[in-house]
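Removed from the display is one protein chain of the complex; every other protein chain stays in position.
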Amino acid sequence: MQRPTPGSTLRTGGFWGPNVTARACGALAIAVLLLAVALPLVALFYRSLIRDGALSLGNYIDVFSATRNYQPIWDTLVLGFWSMIVAAALGVPLAWLVARTDLPGRRFLEIVCLLPYMLPPLIGAMAWTQLLAPRAGYINQLWMSLMGTRTPLFNIYSFGGMVMVMGFYTFPFVFLAVRGALERMNPSLEEAARICGARSARVARDITVPLVIPSIAAGMMLAFLYTASNFGVPALLGMRARIYVLTTRIYAYVLQGDMAGIQLATSLSVVLLALAGVLILGNRWILRRQHGAAIISGKSVRPTRVELGRFRYPLAAVVHLFMALTTMSPIVALFITSFLKAWGLPLQASNLTLRNYQYILFEFPLTRTAILNSLILAVASATAAVLLGAALAYIVVKAKVRGRQAVDALVTFPNAIPGTVLALAMILAWSGRYGVNLYNTFGILIVAYLAHYTFYAYRNIAASLVQVHPSMEEAARISGAGLFRTLRDVVFPLIRPGLTAGWLLVFAPTLRELTMSILLYGPYTPTIGVALFDLQDAGYFHIASALAAVLVVVILVTNMVMRKIVGARTTAA
Amino acid sequence: MTKRLAMLMVGGLMLLVGFGLMARDTVLLYTSVPIEIVTRLQKAFETAYPDIKLDIYRAGTGVIAAKIATEREAGRILADLVWVADYTYLEDLKKQDLLYKYLPPEAASVPAALVDPDGYYAGGRVFTMVIAYNTNLVTDPPQRWTDLLAPKWKGELVTGNPEYSGSNVVAAAVLGMEYGLSYFHGLRENEMAVVRGNSEAAAAVIAGEYMVGLTLDNVVREQQALGLPIGMVYPEDGPIFLLSPVGIMSTSQSLEAAKTFAGYVLSVEGQQALVELGMYLPVRLDVPGPVGAPTLTDLMASVMPYTVREIETNKDFFSREYLRILIE
Partner (left out) sequence: MASISLRHVSKLFGSVRAVDDALLDIADGEIICFLGPSGCGKTTTLRMIAGFDRPTSGEILIGDQVVSSAKDNVPPERRNLGMVFQNYAVWPHMNVFANVAYPLKLRRVPKRDLRQKVQHTISLVGLEGLEKRYPEQLSGGEQQRVALARSLVMEPVALLLDEPLSNLDAKLREKMRFELMDLHRQIGVTMVYVTHDQAEAMVLSDRVVVMNRGRVVQVDSPTAIYGEPRDPFVADFIGLANFVPVVLQDESAGQGVAESTGPARTRYRCRVRPHAGRVLPAKGTLFVRPEDVAILPLEEGEVKGTITRATFLGTRLDVRVDVDGVEWRADASTDSDLHEGRQVGLSIRRAIFFDS
């Protein structure tokens, strides 16, 4: 055996450190992260402190001296709070039923629960208005004709309506977190309590619930942040109810139409950002105080299922009916409206048409361009996010470099930042002031999507990577494969489900993104979200519904196809 | 899987590059003209002038103003032409030296009242804010703006939002100057709902969500043509007149093409297209208006008599108060 030449000998030794190319890739990933996230946020904060070219707190003074800004802050908190409560009230019992009981149709429920997750809240809000708009919604019309009145059953344009829609759209966060915890929890923990003499209710109270609380808290936190940072629902439902939240207030400042307005929007954004930051820190603090998290994480085990006995079928009926109402009926409403000649016409054969579809797919240049643009953007962003997320996940999970917590935080944080804020930050950082002008291009949209959504890819890939035992890679290395060969032949195939899931989780929301796009799109870059908003805005509800229906189909089909591609043959050891 | 991903990525990049190449010499219009109408007008224009490619960015007046402010801050304004419903925005641009001083020859055929005395723009579209109502639900629609305060309309009124829609800025200013803030309070008393734009307000009336709404005459005519249950009243105390002129940005890189478009809008051909596509009143007396619509001369005689200057001075105050009273 020859002594390796100095050139091929790795200078610094070790498993990760030595490979120069690997280091360059890692450094590149971190650089992208800094440029896409850190720089815009710093720029945002800096600009919020500038007034007439000088450092000043003037913007904040203006923002806080306008009393009309107090109510939106308060309403944001209250809306977030109630949505979170609704999300927990729905998500926790459903998670328990799916994970821990013999309820019939659990698999189906699991899929149905995730439907809202895949569809944009804007479409949800649209669909719900079609059901519950006062006097014109299908349910209200039915009610009014049954009762012979002009008083609707429920007005979706209200605080309650906003809470309801946001709650329905955020409960999957709680559901997923709690279901995961319940499934991973070692059944022996509960069995031990049974042996000690605790009855099942007591076991639930003393063992199960305390161990699941961190997951409930984490899911509720996500629900809150998602609500607080959402723009589509309050924009669609809030205005007629005269309710402004921070995101719509910020948008209103932007609409003021001058630089002063944008600066005020910036300052108000920093308020929203601070709110999100406080919540995230609070959540971390809660989680750190819980010792249970460490015990329940780990391999999935077969949990013991509660037998529902004679309640089994009645309960199943109630749950399935409820889920059908909350998740399926808006979609059905959407499809119905998409076949109407105009919104609000009675449901008669003479009022039905396919023209809306023909129009958006073949005649109307905006929607055609928007669909194409969104597909390009979603594919490009999802791919870039998976590459970036994979590199960062590898750095954090496997390479264990110093400062990996900072990397982790930088990927995670932007997901909690309201899109409106992030979009403003992007404009400030990437509209030429620092040498690069991406404004009005695909570039700025992709950077914004990356900043906001890489987290989804990162989290999934990291979770897959954690499950790949180091020896899998070491076995390849000792067989003679270098780092990249090892990644290609062993690591990537093993984390393929994580990569696919990550790709999908970025693809779906970017395909219909609205909150950021509405501020960032340019003459040549309209997106589906923007087209939907515009059509809705112009009162073409029937056409908007057709576009939404197409989008729903595209997202669901992509989901199915991708899952097929992943195939069965991969179970990471 | 990795291969597939790589292929998708390469495909995406190629498409991006393709888009970059496609962007040839063009003129770019920022407009609040409803998207359906403006895309058809674009087709008509490009047929008439095949050597010019007209690109369009459609948004509400507020978004367009924010966009231009941001682009200016970023160092390059993309828009060559601006065509919004709130003509006072053009006055703002004029003050900031962002408007190119130009009147197309066709402006000579437009009534003097629709031409900027400083010579920067001439009216491309005219429309009026009117009272619309659902013909299935309402038999005796309000005849005057003040009729809207009658208790019978409580909870049945809808209007657009000045924040989104430029025409509602002007409407707020005119109604405020004419009837004072108490009128706004009265509307609030009657629980007038505020949606985003005029089209949405019309859609809500058609759907029967509200019986009566403030919207634009051409929108109503369009919906009537589709056979939808909407009617309108030109209020006796004067409909609100709106001018929507085309302005050319002084920063434009393709001034000639921009001038061509500004001229096209005022031409007989352009006005005919607008009448046909959007059911607007023509700005030229030599072009017949939509069936059943008042003539421009009759209309000008009946509208509320406020000047551009008056509206411009008062619009900020009244639209802010309008929002404060009706929304907050």
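So that you can tell them apart, the chains are marked A and B in the order they are listed, and the count of residues begins at 1 in each.
Keep this in mind: a residue touches a chain if its C-beta (ideal position, glycine included) is under 8 Å from a C-beta of that chain, and two chains touch if they have at least 3 such contacts.
Note that the coordinates shown come from a computational prediction; the quantities given were computed from them, not determined experimentally.
Peer 1: In the intact complex, which of the depicted chains does the undisplayed chain touch?
Peer 2: So, taking every chain into account, the missing one touches A.
Peer 1: I'm checking contacts with the chain that's been left out. Which of A:114, A:213, A:481 or A:556 qualifies?
Peer 2: Missing-chain contact among the listed residues: A:481.
Peer 1: Of A:94, A:280, A:490 or A:538, which one is in contact with the hidden chain?
Peer 2: A:490
Peer 1: If the hidden chain were put back, which residues of chain A would touch it?
Peer 2: Touch set of chain A with respect to the missing chain: 1-4, 8-15, 18, 469, 471-472, 474-482, 485, 489-490, 493-494, 496, 569-573.
In this text, only the chains that are shown with their structure count from here on.
Peer 1: Determine the centre-to-centre distance between chain A and chain B, using the mean Cα coordinates as centres, and give it in whole Å.
Peer 2: Taking the average C-alpha coordinate of chain A and of chain B, the gap between them is 35 Å.
Peer 1: Give every residue of chain B touching chain A within the complex, in rising order.
Peer 2: 1-2, 4-5, 8-9, 11-13, 15-16, 19, 23, 28, 30, 34-36, 39, 55-66, 68-76, 78, 89, 161, 163-164, 193-197, 199-204, 206-210, 223, 226, 228, 324, 326-328
Peer 1: Considering the complex alone, what residue numbers of chain A touch chain B?
Peer 2: 68, 71, 133-136, 157, 239-240, 242, 244, 252, 254-259, 261-262, 341-345, 364-366, 376, 379-380, 383-384, 386, 427, 431-433, 437, 439-440, 442, 488, 492-493, 496, 499-500, 503, 518, 522-524, 534-541, 565-566
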